[in-house]
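Below you'll find the structure I mean.
A single protein chain has been omitted; all remaining protein chains appear in their positions.
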Amino acid sequence: MAEPLLRAERLSKRFGALAAVADVSLDLVTGECHAVIGPNGAGKSTLLALLAGEIMPDSGSVVFDGDDVTRARPSRRALAGLGRTFQITQLCREFSARRNVMLAVQSRVGTPFHFLRRADSLATLAARADAALVTAGLAERAQVPAGLLSHGEQRQLELAVAMAMRPRALLLDEPTAGLGPAETAEMAARLAALKGRVAMLLVEHDMDTVFRLADRITVLAEGRVIASGAPEMIRADTAVREAYLGEVVDA
Amino acid sequence: MDSLLLLEQTLNGLTLGVMLFLMAAGLTLIFGVMDVINLAHGSLYMLGAFAGATVTARTGSFALGVLAGVAASALIALLLELTLIRRLYARDHLDQVLVTYAVILIANESVKIVWGPQPIFLGTPEALAGSVEIIPGVPYPAYRLAIIGAGILAAAFLWWLIARTRLGMLIRAGTTHRAIVQALGVNIQVLFALVFAIGGALAGLAGMMAGPLLAVQVGMGEQILILTFVVVVVGGLGSVRGAMAGALLVGLVDTLSRAVLPTVLRGMMEPSAADQVAANLGAVAVYLLMALILAIRPQGLFPRHA
Partner (left out) sequence: MREPAPWHVRRGWIAARLGLVALLVAPFVLTALDRGYLLPVMTRMLAYGLAAAALDFVLGYGGLVSFGHGAFLGTGAYVTGVLLHHAGQRTPVLRWPVEIGGSADALVAFPAAAITAGALAFLIGAVSLRTRGVHFIMITLAFAQMVYFLVLAIPEYGGTDGLMLPARNNLLDLPLDGDQPIYWLALALLVGFLLVARRVMEARFGLALRGARQNERRMLALGYPVYRIRLLAFTISGAAAGVAGAVLANQAAFVSPDLLSWQRSGELIMMVILGGQGTLFGPVLGAFALLLLEEELSAVTEHWMLVLGPILLLCVLFFRRGLWGQVSGAPAHG
């Protein structure tokens, strides 16, 4: 296998007495979709925050694209090509959908330290923003402030924003959170279309989405990795079925 | 500086630290429980001093004055909470700053109308007018010792209130798990009003204690308010323990730097100029302390969610 794009080595993070993430190692190879599943409180969101650099691990390391970024700030990792969506949508709510995407398109082109030229005056970048909105199905809603979009539209915009910065790896924190069945299917289709273009580390509760997209699955429980491997293997793993999947299958 | 002077100035620093602690404890509780920044906390301090000084002058009893000052500040705080602060819980900090800033303007002007623009006099109570020999041959004003003693009592009372009573349990829960407190069916409005009144009472006590040492005058509230901000920033906002540590640190640094600088500067320039320079440069020390601590620990010495 090729050198992984993103690799976490024995990451640990405690909050007081709680070991939120304990000794977790995993990697993400260029182009693959690697899903991380586990019951609530298993440490999935903490793991993503550690990988994105929003919190610092107590021990362990994070390597992105060959560089040790364990202590690097979130903005530096982002500039290196590590994108991210959030479980709770994080958008600039007063800006239009288009402006949100524009901010993402521009983030890795040049610097933000331009003072007098209008931000949307560069045609190539504006075109990229408009294309991203079309892909997200938001072309009609481009001028609407993000805060006024429906929840489903905001989730689509969240993904469009993360993709517009052209990341090489994307951390997805429950992209279908709060979506109805139809919207969930739509989001899964959108993610499927991205497969191969960007490496995805997918944290997700919806098992249909996970098994539809994932090339590999890692299962967390109480902060630890209890299983990792191909989807068929995980489906068959009795420990996983007991710890987690059983409930879903029964339901 | 010789060691006796150092001892005296250290005790002076503790006196200031005690008053700052009373102010900072209230401010930090109000912030911790209600997430409100109250600029008018200094006004409560001032109003306590004015009310207490007036009652002391009328009755001749300092003790009654203290009671009146504490009661007046607690009552005004309660009124403030019921009429204004209550509307601000859902608002952002900027709105809280503006409204409580407006309260400062109103309070200062009202005091000017009622008591006039001149400072009013509040003497040291007779029983504490003399001095005590802290070590043989070294007299120290009894009143200042009494302040330190009262401060220790107030701190002990606060500790008991927060650690040992049901109200304290709710206050502690309120600072960390607000939603849970609300879910418990506690009447959160009553809790908030009570916390605000307690903060007011502490400010009034501080104001009344400061009365005989500093002038009772318009503007006294803002002087101590800004120092109190330094205290809570240094100690960590929302933590009573931080307020204690910060208050003592700021009190000591402020007093000692003001005491040491004149002697240092007199060697370098003429005495009258040296005193002016030293008085103002001495005041700068605590802000440098704040900058230093912020550079190392942006959340203060005792961050709330540590």
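Order as written gives the chain letters A and B; numbering starts at 1 within each chain.
The criterion applied here is as follows: a contact is a pair of C-beta atoms (placed from the backbone, for glycine too) under 8 Å apart; a residue touches a chain by one contact, two chains touch by 3 or more.
Just so you know, these numbers come straight off a predicted model, no measurement behind them.
J.: In the complete complex, the chain left out here touches which of the visible ones?
T.: Taking every chain of the complex into account, the missing one touches A, B.
J.: Using the touch definition from the top, which of A:M165, A:A188 or A:L201 touches the missing chain?
T.: Checking the options A:M165, A:A188 or A:L201, the one contacting the hidden chain is A:M165.
J.: For the full complex, which residue in A:L26, A:A78 or A:A177 touches the chain that was left out?
T.: In the full complex, the listed residue that touches the missing chain is A:A78.
J.: Have a look at B:L67, B:L84, B:L128 or B:L167 and name the one touching the chain we're not showing.
T.: Answering carefully, the residue with contact to the hidden chain is B:L84.
J.: For chain A, which residues touch the unseen chain?
T.: Touching the missing chain: residues 52, 54, 73-79, 83-84, 86, 90-96, 98-99, 102-104, 106-108, 110-120, 126, 130, 143, 161-162, 165.
J.: Contact with the hidden chain only, please: which chain B residues?
T.: 31, 37, 84, 87, 93-95, 97-99, 101-106, 108-110, 112-113, 222, 226, 229-230, 232-233, 237, 273, 276-277, 279-281, 283-284, 287-288, 290-291, 294-295, 298-299
We take it that only the chains that are shown with their structure count from here on.
J.: I'd like to verify one number: the distance from the centre of chain A to the centre of chain B, where each centre is the average of its C-alpha atoms, in whole angstrom.
T.: 48
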